[in-house]
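All protein chains of the complex are present and in place, except for one that has been dropped.
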Amino acid sequence: MKINVLAFGVAKDIFGSGEVSLEMSNDATIYNLKYLLEQQYPRLKQLSSYMVAVNNEYALPGDTIHERDEVAIIPPVSGG
Amino acid sequence: MKINVLAFGVAKDIFGSGEVSLEMSNDATIYNLKYLLEQQYPRLKQLSSYMVAVNNEYALPGDTIHERDEVAIIPPVSGG
Amino acid sequence: MNEDLQRYSCQIALPGFGREAQNLIGQARVLIVGAGGLGCPAGQYLASTGVGTLGIADYDSVSISNLHRQVLYTPADEGKNKAEVACVKLAQQNPGIRLVAHTQKVTSDNVMEIIAGYDIVLDGTDNFETRYLLNDACVLSGKPLVYGAIYQFEGQVAVWNIDLGKGTRSPNYRDLFPEVDATQIPNCTEGGVIPTLAGIIGAMQANEVIKYIAKTGDLLAGKVLIFDAQSMQSRIFKMGPVTKTHIRRLKATIAIPGINAADLKERMLHDDTLELIDVRTLQERDAFDIGGTHIPLDELEKYMAYFTSANTKVLYCSSGKRSNEGVKLILKHIPEADVFSLEGGLGSFK
Partner (left out) sequence: MNEDLQRYSCQIALPGFGREAQNLIGQARVLIVGAGGLGCPAGQYLASTGVGTLGIADYDSVSISNLHRQVLYTPADEGKNKAEVACVKLAQQNPGIRLVAHTQKVTSDNVMEIIAGYDIVLDGTDNFETRYLLNDACVLSGKPLVYGAIYQFEGQVAVWNIDLGKGTRSPNYRDLFPEVDATQIPNCTEGGVIPTLAGIIGAMQANEVIKYIAKTGDLLAGKVLIFDAQSMQSRIFKMGPVTKTHIRRLKATIAIPGINAADLKERMLHDDTLELIDVRTLQERDAFDIGGTHIPLDELEKYMAYFTSANTKVLYCSSGKRSNEGVKLILKHIPEADVFSLEGGLGSFK
């Protein structure tokens, strides 16, 4: 299945776009998604932590992703 | 069909709630909806104009309403 | 390093900005109409961003009851003209820009001339008459208008009248609300407003002005944003890309017969036939009143017959805003009626 991933903050710079598309197997988890993204965009791993949300809710590594789910990557922001 | 109507601004006061439910026939239009609301809430008519939106888009009097549509009533606001 | 480059370095660094955008901002001429809850934060951010010429139009004076949301003013400024005070404060904040105070009331007679000197207008007004006047004037002179309005916990923001090329323009205020009965919509004095909402909506308006000038981001053109400070939810409603209105001329603004507090007190001493009408809500009247009949503004239209009698009548409310609307309504029905509005309302009557 094809999963659309929305990028926020510095993830926009890392992906080079506000939205990227990933091809994933049907029973993929958030853990799989993070692994795939970090392979493709090594700078993402260096952030130490970033929030992954599915359909506007915080997602845990074990959560399964379904077709048409909207995934968002939200990195920390420091400015004030 | 049952239509949920979200109220903004002074429409909240007029409806006495942020959301009201209306029973309408299946091929009802925005015109029908406004008529029904103004019958039930005469103060609404006195506003002269208010915006009706369906699924976050401006709706014209002739537009048909469908089941599960989200209708919003947005009256003018004057403060600054 | 050049002083200007240093001051603006943190915005020049933005993607889609750069020195070209900063040059555009430095050359831009922006007019804020209404230096109240929305105009104060909008003015602060447009000044800090370095807008070259910033005009502030407001004929009203600083009042204590507005300080909760008009953050440019202090109690020491009470009674001073808001546009003038705002210009003094903003000039301190950024001495590198030109500030112009317009202290006369914006009317159908002078609006075209006032906005002629500006590239874009920000609507920070607090009444429908001036909102429609500004809208129509911006449509007639082809200038974009950044709209904002607040009430209780809810605010609206939009950008009107953007040139889309080929003679078409994006929607304007009359596409959203063709006309309004002002006596039916409560204002902030009656229904209250949370001060932070003024800050959020005013800063959003300044944000749209900067994006327009710097040619970056998506403007709220053809859209209206509604923000709710209670739930923090916001929604953007689409209005369609092009205006469907045909505005050909300005509607004449009506000069409202007013009486100031000193003159009213004087006249109350000598004139037994003078009648006072309190147009506030029952709750407000219960807390304090200066006598007379009570007809809440939203019921006034039912009592027109009363205003055909010969006695002079003075309408009053807390700020003068609702009594103005009342007098306007009466004169629409009975042009020869002998009615006045207490200028500045009870706040000036102490």
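By written order: A, B and C. Residues from 1 in each chain.
Criterion: a contact is a pair of C-beta atoms (placed from the backbone, for glycine too) under 8 Å apart; a residue touches a chain by one contact, two chains touch by 3 or more.
The structure presented is a predicted model; accordingly, all values stated were derived computationally and were not measured.
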Original post:
Which chains here touch the chain that is missing from view?
Top reply: A, C
Subject >> Residue among C:L99, C:I194 or C:V314 that touches the chain left out of view >> reply: C:I194
Subject >> Residue of C:V85, C:A149, C:I162 or C:L220 in touch with the missing chain, whole complex considered >> reply: C:L220
Subject >> Those residues of chain C which, in the complete complex, touch the missing chain >> reply: 1, 3, 6-15, 17, 41, 44-45, 47-50, 64-71, 73-76, 92-95, 152-153, 157, 188-197, 199-200, 202-204, 206-208, 210-211, 216-218, 220, 225, 229-234, 236, 288, 318, 347, 350
Subject >> Chain not shown, touching residues in chain A >> reply: 8-10, 13, 43, 46-51, 53, 56-58, 72, 74-80
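We take it that only the chains that are shown with their structure count from here on.
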Subject >> Chain centre separation (chain A, chain C; CA means) in Å >> reply: 44
**OP:** Could you give the separation in Å between the centres of chain A and chain B, each centre being the mean of its C-alpha atoms?
**Re:** 38
